[in-house]
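Shown here: the complex without one of its protein chains, the others still in place.
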Amino acid sequence: MRLRELAEALGAELVRGDAGAEVLGVAGLDDVGVGQVTYVDDQRRLAAAEATAALAVIAPADCLPRIKPLLRVPNPRLAFARALAMFAPTDRLPAGVHPTAVIGEGVVMGEGAAIGAQAVVREGARLGARVQVHPLAMVGKGVSIGDDTTIYSHVTLYDGVKLGSRVVVHGGSVIGSAGFGYVEEEGPDGQVRVVHIPHIGTVVIEDDVEIGAGVTIDRGTTGATVIGQGSKLDNLVHIGHNVKMGRNCLLAGQVGISGSVTIGDGVALAGQAGAADHLTIGKGAKAGARAAITRDVPDGAVVLGTPARPIREQLRIEAALGKLPELVRKVRELTDRLAALEAQSKEKGR
Amino acid sequence: MRLRELAEALGAELVRGDAGAEVLGVAGLDDVGVGQVTYVDDQRRLAAAEATAALAVIAPADCLPRIKPLLRVPNPRLAFARALAMFAPTDRLPAGVHPTAVIGEGVVMGEGAAIGAQAVVREGARLGARVQVHPLAMVGKGVSIGDDTTIYSHVTLYDGVKLGSRVVVHGGSVIGSAGFGYVEEEGPDGQVRVVHIPHIGTVVIEDDVEIGAGVTIDRGTTGATVIGQGSKLDNLVHIGHNVKMGRNCLLAGQVGISGSVTIGDGVALAGQAGAADHLTIGKGAKAGARAAITRDVPDGAVVLGTPARPIREQLRIEAALGKLPELVRKVRELTDRLAALEAQSKEKGR
Partner (left out) sequence: MRLRELAEALGAELVRGDAGAEVLGVAGLDDVGVGQVTYVDDQRRLAAAEATAALAVIAPADCLPRIKPLLRVPNPRLAFARALAMFAPTDRLPAGVHPTAVIGEGVVMGEGAAIGAQAVVREGARLGARVQVHPLAMVGKGVSIGDDTTIYSHVTLYDGVKLGSRVVVHGGSVIGSAGFGYVEEEGPDGQVRVVHIPHIGTVVIEDDVEIGAGVTIDRGTTGATVIGQGSKLDNLVHIGHNVKMGRNCLLAGQVGISGSVTIGDGVALAGQAGAADHLTIGKGAKAGARAAITRDVPDGAVVLGTPARPIREQLRIEAALGKLPELVRKVRELTDRLAALEAQSKEKGR
């Protein structure tokens, strides 16, 4: 690919460049080598980019070149993502069923769908066009998967779960296991034992959802656990039964959501955050890393802390915490000084 | 099934009902449809249940019907769990060994046991009656599994671990991996390197234990890591080597227990809680969500916070934290006012 072609593909304005130079790849600022294109978000970073071996730099429209050719675009990070896609090696499987895969009765596969080595697709599952089921993945009975969805190795899809189109599920994730719901029963001997509540609901993963590695999503007790269209879940996220998640939510690594939580559209939860059961997290709300959500969060609110509070309040608390040990000393000193004044005053009052 | 039959099966008193009406299913209040039975825990919720399309409502014995037929029972949630079980679709595998499964020498299988497609059961493993090993599960050498236990897909049981009867292990869980134990060794060159301590112990999962998806339980260094009878572990829980857990414990999602912790019977740990190594958590103790247990917890205690403290103390601290920034200001103000008084007093003293 020539620089000119890349510029055209990205809708970029090529400034100061040899349009015929060959582009060997795309790389971040720390990794970029000879013949590769990198990107910067602002003029400030341009000097660093120009100090690398990069062939050219994707940069904002108002960026001024000094040494290297620039590919000026309105949104450099988006253009970088697109350029990466052009150079990404494919991990697509050849269409069709690998001879070692086990396919149950009545499985329906769309055009171009692929099932890898040792994968298991059980009775009645329906795979859309160009679906990729990687080696050693497990697709349960009656599972439904939309077009262009990719299931990586060692993913377990329990019976009956539904995945939309263009969904990605990374290695080792488990979708549709029974929820954590129990009820105590006193036996005739007076002994209490804990009885599991059967989970006969399902999981619905809407279109364009991307799920990281090692994620677990429980099925509904009855009804569905829902991951809304376009939402993205990072690795090792846990989603309890009957959670209803809206569209375009972002959940970072190791977030945990308890059962029956309702999450509005566009919610962003940073790493290791958690939410207690039956809460509502309003549209567009954000939680900082490690936030422990113990109450409903209003639309658009930003919370932080354990328990989570409005972020400004929490940041004030955290700042004040640094002063707390001194505060304890100060109050002790004030108490002494006040007692002295009081004694003095009493003395004089006599 | 007729309403009359469901009432009989649940030991319920049918009030106001058409005993011959057909029951099409069971569902929670949010999901219930025509012909289905739902449940409420108290009279207060009954109005909501009666506003649904439900055919009938499982309700406490003292509940008064207004519109819908009631199935009155002493414990509605328990009856609901039982009713769900009656309508749950089975995910049982047909008895026998799938032709693509790989079975090592000397494997013993009880009556009605089933091994699914692509599963591996290695040499000398012993499976009780009606055990279910789902497709793509891995059962190591010499593993012993009691009657009626279910191992879901992508579970790894390392060599020699022991599971009791009626145990459930959900997808992707790993039982018996080596513990995280290291010792430093100084080489002849003065370089320190970290040497792994071999873990030659095992894991014992007692009867009626249920383990969620993505759980990891390490084997003992020597001796066993033990999960006591009837205990339930939610998804992504981590149990370190040589943990000894009692009976009927409940560990919610993402809880982490370090090595050699002793946990008494009936302990409940809420989501994302953790415990440092070698601690003892007493019988019936409870820890709130995200509690970080850094000291022994007495029997029956309830703890919360990081580090975990008795819950009342922690809740008082959390309430006071909200006032902390103001407290800092107040102390500053008091200091000024006191200084003013002192100056005044000194002035007068002259």
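The letters A and B name the chains in turn, as written, and every chain counts its residues from 1.
What we mean here is this: a contact is a pair of C-beta atoms (placed from the backbone, for glycine too) under 8 Å apart; a residue touches a chain by one contact, two chains touch by 3 or more.
Please read these numbers as outputs of a predicted model, since none were measured by experiment.
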Residue of B:Arg4, B:Arg45 or B:Lys141 in touch with the missing chain, whole complex considered: B:Lys141
Of the listed residues B:Asn75, B:Thr216 or B:Thr280, which contacts the missing chain in the full complex? B:Thr216
Subunit B residues that touch the omitted chain in the full complex: 100, 102, 118, 120, 122, 136, 138, 140-141, 154, 156, 158-160, 172-174, 177-178, 180, 182-185, 192-201, 214, 216, 218, 220-223, 236, 238, 240, 242, 254, 256, 258, 272, 274, 276, 292, 294, 306-307, 309, 313, 316-317, 319-321, 323-324, 327, 330-331, 334, 337-338, 341, 344-345
So which bits of subunit A touch the chain we can't see? 25-28, 30-32, 75, 77-78, 80-81, 84-85, 87-89, 91, 98, 100, 116-118, 134-136, 152-154, 168, 170-172, 208, 210, 212-214, 230, 232, 234-236, 248, 250, 252-254, 271-272, 289-290, 305-306, 318, 321-322, 324-325, 327-328, 331, 334-335, 338, 341-342, 345
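We adopt the following convention: only the chains that are shown with their structure count from here on.
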If you average the CA atoms of subunit A and of subunit B, how far apart do the two points sit, in angstrom? 24
